[in-house]
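Removed: one protein chain of the complex. Kept in place: all other protein chains.
Up next is subunit A:
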Amino acid sequence: MLEGLSFTVTPGAALVLRGPNGCGKTTLLRTVAGLQPALSGKIDCAPDAIAYAAHADGIKATLTVAENLRFWAAIYGTIRIDTALEQMNLRGLAERAAQNLSAGQKRRLGLARLMVTGRPVWVLDEPTVSLDTASVALFVDVVRQHLAGGGMAVMATHIDLGLPEAEILDLSRFKARLPEPGYGNFDEAFL
């Protein structure tokens, strides 16, 4: 998908990936998160430093918001979910079954999950899909806070987050090309 790509994110910095649909943003993020191996090259980041959030939020419809969040908190060995609920403005929805949430509320729950992981590197795939402007602002605040605490974030997004300090990387420049099928190859096939 991609070749010749290299980037570094320092603590406290964010990187925003840009590029048209299908250019390899998700592939890159899944590779960074350790879900799929790179064909070549390496990633200098311990997999246990990364919290990954994808298009799907991993929310169970029949569990309540608090139950969903408490589960992930327990998996990551952190206990407190109150701050995350508070900051993502989910306090009033804590006891509601996740199936009754709107798309934007589900997304906020998905982002609250990131906060309870307690991991320094956030790898986010389209984090702002289906969020309204107020929620995007909320999200940007949370990311800024995370960065201020020495965290890092790598995000793929199409919209302008209003995060001027974030570095922007356009992936379309790194598109891998297949070797041109030259006609000379046919001769070799008959040799």
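The rule we apply is simple: a residue touches a chain if its C-beta (ideal position, glycine included) is under 8 Å from a C-beta of that chain, and two chains touch if they have at least 3 such contacts; residues count from 1.
Keep this in mind: contacts and distances are computed from a predicted model.
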item	value
Name under which UniProt lists the unshown chain, selected from "Ion-translocating oxidoreductase complex subunit D", "ABC transporter ATP-binding protein", "Protein-methionine-sulfoxide reductase catalytic subunit MsrP" or "Heme exporter protein B"	"Heme exporter protein B"
Omitted-chain contact residue, chosen from A:A54, A:V140 or A:L161	A:A54
Hidden partner chain, residues of subunit A it touches	30, 33-37, 47-48, 50-63, 67, 70-72, 74-77, 113
